[in-house]
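Here is chain A:
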Amino acid sequence: MSPQAAPAAEPASPAAGSPLLVLNNIEVIYDEVILVLRGLSLSVPEGKIVALLGSNGAGKSTTLKAVSGLLPSERGEISSGSVTFEGRDVTRMDAPDRVKNGMSLCMEGRHVFPHLTVADNLIAGAYTRRDKAEQIELVYEFFPKLADMRNRTAGYLSGGEQQMLAIGRALMAKPRLLMLDEPSLGLAPLLVTEIFGQIARLNAEIGLTVLVIEQNARRALEVAHHGYIMEQGRIVLEGSSTELQENPDVKEFYLGVGGEGGRKSYREVKHYKRRKRWL
Partner candidate 1 sequence: MRTRAYQHSLSSSTVPSGEPLLEVDAVSLRFGGVQALRSVSFTVNSGRIHSIIGPNGAGKSSLLNCISGLYRPQEGEVRLHSRSAEDTGGGADRTHRLNSLPPYRIARLGVARSFQNIELFSQLTVLENLMLGRHVHMRHSVLASALWFGPGRRQEIAHRELVEEVIDLLQLQAHRKQPVGSLAYGIQKRVELGRALCLQPALLLLDEPMAGMNAEEKEDMARYILDVHELAGVSIVLIEHDMNVVMDISSHVSVLDFGKLIADGHPDEVKADPRVIEAYLGAEDSEVAQP
Partner candidate 2 sequence: ACGGGGGGGAAEGDGPIPIGVIADLSGATGDVGTPYNQGMLAYVDWINSAGGVEGREIQAISNDYAYEIPQAEELYRRYLNEDVVAVQGWGTGDTEALRTRVANDELPFISGSFSEELADPAESPYNFLIAPTYSDQMRVALNYIEEEGGAGSEVAVLHHDSPFGASPVADGQEWVDSGEVDLGYQSYAMPTGTSNFVGILSQAQSQGAEYIVIQNVASPASQVAHDIAAQNLDMKIVCLNWCANDLFITGAGDAGEGSVLVQPFAPVSADKPGHADMRAYLEEQGEDPDSKGSAWVQGWLAMHIMVEGIRHTLEQGNDLTGPNIRESLETMGPIDTGGVIGAGIVEFSPETHAGIHSSGVYEVQDGQMVEIAEGAEP
């Protein structure tokens, strides 16, 4: 990797707030052979929103799976490094216990329970909690559309509707750390705005800490305080969202057409350009 890349070894420490979640130089390997995360370190300060950007296959989702303990179910494992949540090491903890401890993941690709109704999906989301009732109301308040559809079978919802449901379900567990994997996937612009608005609001009002993966870098960096950019299993760039928004490479590759990216139209895009990479 080229010199100016961020140091992978010791955990990167963002500006303010004591870290709620710290990933220390973790390696993740699937099927004993496919090495996907190669010494990745990042930390999420209490009460902040952190964005994790990176191209397809960089290992973003894998990172979140590692944090939320889903790897074993995909024949993957953290082969080295550690994950600490509020100071305690959760590297080997079972997924359900992590949820009980307040870490909650909204998976890539929705993963609603297709045969359950919207309401049952949410109830399932509060599996670890007693106070289902008010949580549900809260979620309905955040996503009025869900309230109207509470008795519909989740499997038949439209893509975007399912996405809302998935986020709502994650909120049901009343997490301290909410992890969102591409929340805006397949959402209409208005809704994307709304959802990021809600994220910001949750963060502002109940001080919810958020770690969000997003392809729509502009939106993400608008709400995030801090951002990481990863390539091929490593953090290659990090900084406050404003720093990142200024970074020319980020502009070129993540903010894309129509704005800071420089190019005005897709029709102008040169054919399948060779990409400059950080490594």
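Observations on the model:
Convention: a contact is a pair of C-beta atoms (placed from the backbone, for glycine too) under 8 Å apart; a residue touches a chain by one contact, two chains touch by 3 or more; residues count from 1.
How were these picked? Simply put, all candidates are chains of the complex that A comes from, given by their letters.
Since the model is a prediction, treat every value here as computed from it, not as a measurement.
One candidate among 1 or 2 touches chain A in this complex; it is 1, while the rest do not. On the side of chain A, the complex with candidate 1 involves touching residues 53-57, 108-109, 145, 152, 156-161, 163-164, 182, 185-193, 196-197, 200-201, 203-204, 215, 217, 219, 222-223, 225, 253-258, 261, 265-267, 269, 271-272, 275.
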